[in-house]
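A single protein chain has been removed from this complex, and every other one stays in its place.
The letters A, B and C name the chains in turn, as written, and every chain counts its residues from 1.
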Amino acid sequence: MRILLSNDDGYFAPGIAALAEALSGFAEVFVVAPERDRSGASHSLTLDRPLSVRRAPSGFHFVNGTPTDCVHLAVTGFLGFRPDLVVSGINHGANMGDDTIYSGTVAAAMEGYLLGIPSIAVSLVGRELNHFSTAAAVAADVVRACADDASGAPYLLNVNVPDLPSSAMKGRRVTRLGKRHMAEPVVRSVNPRGETIYWVGAVGAAQDAGEGTDFHAVANGFVSITPLQVDLTQFSALSSWQERLSA
Amino acid sequence: MRILLSNDDGYFAPGIAALAEALSGFAEVFVVAPERDRSGASHSLTLDRPLSVRRAPSGFHFVNGTPTDCVHLAVTGFLGFRPDLVVSGINHGANMGDDTIYSGTVAAAMEGYLLGIPSIAVSLVGRELNHFSTAAAVAADVVRACADDASGAPYLLNVNVPDLPSSAMKGRRVTRLGKRHMAEPVVRSVNPRGETIYWVGAVGAAQDAGEGTDFHAVANGFVSITPLQVDLTQFSALSSWQERLSA
Amino acid sequence: MRILLSNDDGYFAPGIAALAEALSGFAEVFVVAPERDRSGASHSLTLDRPLSVRRAPSGFHFVNGTPTDCVHLAVTGFLGFRPDLVVSGINHGANMGDDTIYSGTVAAAMEGYLLGIPSIAVSLVGRELNHFSTAAAVAADVVRACADDASGAPYLLNVNVPDLPSSAMKGRRVTRLGKRHMAEPVVRSVNPRGETIYWVGAVGAAQDAGEGTDFHAVANGFVSITPLQVDLTQFSALSSWQERLSA
Partner (left out) sequence: MRILLSNDDGYFAPGIAALAEALSGFAEVFVVAPERDRSGASHSLTLDRPLSVRRAPSGFHFVNGTPTDCVHLAVTGFLGFRPDLVVSGINHGANMGDDTIYSGTVAAAMEGYLLGIPSIAVSLVGRELNHFSTAAAVAADVVRACADDASGAPYLLNVNVPDLPSSAMKGRRVTRLGKRHMAEPVVRSVNPRGETIYWVGAVGAAQDAGEGTDFHAVANGFVSITPLQVDLTQFSALSSWQERLSA
């Protein structure tokens, strides 16, 4: 089994190293990841310049591009073969609810899925992030549990692991995405040259975090696994818009 | 009525100028757009540095950030008031089917929607793009048709206008997103210094472009309007994953 | 007479517009300038990606690169002819003393000079910068006074104009570069996410600003003109190093 592993924190991040090691127990792992931290890069594809790949002493490859670039480049040309699975992570921090839209970690996995390959995004939820190796083991278990799927149909899973020691981990929950409150306003400040600047503010707290959501599962010590799809059509609203806008 | 207008092609692009003029016929328009072409920036949010805003002689404001940054910054602090509508575009080129995931134009509108404001993304579909002012008039009509919604509930619309003279325009269709074939492989090349480089290849042709899709509407001379939602949960697959992964 | 005009503040900056207009009185002016503010870009040449050129409605061309890129690209391929003169500016702010090493404005002119073309960098010194058109007229006079040089040998001039009304302007002084005190320390701060960040501090005040320097001339209401060269060899120290390091 050959796994393409990427992330959005950069090829040097502890999360990807932990996951590479855990996956190596049962698969051949190929790392193609951004050369620097691209958190928040989302689904950005680099169209206005070419990409380059280099190899670090660790054997990991790094690209001067986004997480989506890395998976796109690896699958459609660089690797020279089609991986059986794309894994992205372990992200340093949660990707739950609306985060999935902005997340470079999810974007890397989604790119694999759009290219027809089963793909899994893995994030570690917490502030201090002390349990990367536990999270890596948990993620590797999920990967193995999925990998025996004989159907061959691609899927896209968003996995969030609470930052807990394995003794405190409660098991797995398949969830739907919750929803956050609106983000905090931008923080207006002044730089040392006296110019007004704005920092994007903190993400909102969980709003829809009831039972069944990713937020709820993780808050209760479970690994959250959410199957995702990529069709943004709001099917339930098609007919009412039809009435209003037809012309 | 106060409209925040942004795009991903940059504040100087002909598309945003045409749309600003058309919307000015019935609304107060505030332009906050990227300082340079950020096509493909998707939902990128700039977290690792602050943002600055400048004012062009045209009165348009431009930001050293992404389309999402522009809307986020404008709504959560810079404008000083809450716009009634966010409009993004007119994009130079189509945003249909899977494009919506990568599109900075759609991302800007989606940011407005996530902040609770009705939002509309507008793209011009074609190669030569000769009919910006027709497209702007068409888009302005859609905006006006939506704006009398008394419910106050936010919505997110993805509008694609064929690049046709108004005489050839057939009307409006409310559609679902189609689907593209996989993208072309990366194009391997060598730069003048002899180093291997890779260009992201062309997007795939339409795959699911049957009746009812955005591709089909535009190909037949109609303006395509797709209502979007942002919850990526694949609800239909929750129970089967529950069976497989519960532990 | 054909003049290539560039800057480091971006093609949309008031300084370059004022200078383009003043030079148009006696020369054909071609503007090729950065698409965004690249102050502090120094002599950066973009080697890891290709450059693109676009044309603004004003007729100015803009490049997704540095000031040096702009001049390099224009002279060695884009223009299709060899300009008689390269002018860079009017920069928004001083470029005196050690500033010349960091200055993108000076770098653009230096690139012209290294390509064998007489080149002049122009900067406006002051805080509020109210007198761009006066500075442009003064700079145009310098350009005309230089342009009748029959020798054909390239030269490199660094011109700094005080931000004064023409009535208060005292004339021209040919000067040597002064020297600044060391820059202020970096300003340590914390971003809204709690991470330590550092801002580069303010430049130092003038240290060597005695008679004969650019600082002195401008402080006394004169236009400062400093001829520059680009050989950094410290000839006076060759023999002592020879003694110490020969092996």
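We adopt the following convention: a residue touches a chain if its C-beta (ideal position, glycine included) is under 8 Å from a C-beta of that chain, and two chains touch if they have at least 3 such contacts.
Bear in mind the structure is a predicted one, so any value in this text is a computation, not a measurement.
**Student:** What does the interface between subunit B and the hidden chain look like in terms of residue numbers?
**Tutor:** Where subunit B meets the chain not shown: residues 48-50, 52, 64, 187, 191-193, 199-202.
**Student:** Which parts of subunit A face the unshown chain closely enough to count as touching?
**Tutor:** So the residues of subunit A touching the unseen chain are 12, 35-36, 47, 50, 56-57, 64, 191, 193.
**Student:** I need the residue numbers on subunit C that touch the omitted chain, in ascending order.
**Tutor:** On the subunit C side, contact with the omitted chain comes from 37, 39-48, 50-53, 68-69, 72-73, 76-78, 98, 100-102, 107, 110, 114-116, 141-142, 145-146, 149, 155-158, 171-174, 176-177, 179, 182-186, 188-189, 191, 195-201, 225-235, 237-238, 241-242, 244-247.
Everything that follows uses one rule, which is that only the chains that are shown with their structure count from here on.
**Student:** Taking all residue numbers at the subunit A/subunit B interface, are over half used by both copies (same) or under half (different)?
**Tutor:** Shared-number fraction above one half, so same.
**Student:** Per the centroid of Cα atoms for each chain, what is the distance between subunit A and subunit C, given in Å?
**Tutor:** Subunit A and subunit C have C-alpha centres separated by 45 Å.
**Student:** As a quick test, compute the distance in whole Å between the mean CA positions of subunit B and subunit C.
**Tutor:** Between these chains, centre-to-centre, one finds 39 Å.
**Student:** Between subunit A and subunit B, what's the gap in Å when you average each chain's C-alpha atoms?
**Tutor:** It comes to 23 Å between the two C-alpha centres.
**Student:** Specify, in ascending order, the residues of subunit B that touch 2 or more different other chains.
**Tutor:** Touching at least two other chains: 37, 47, 50, 191.
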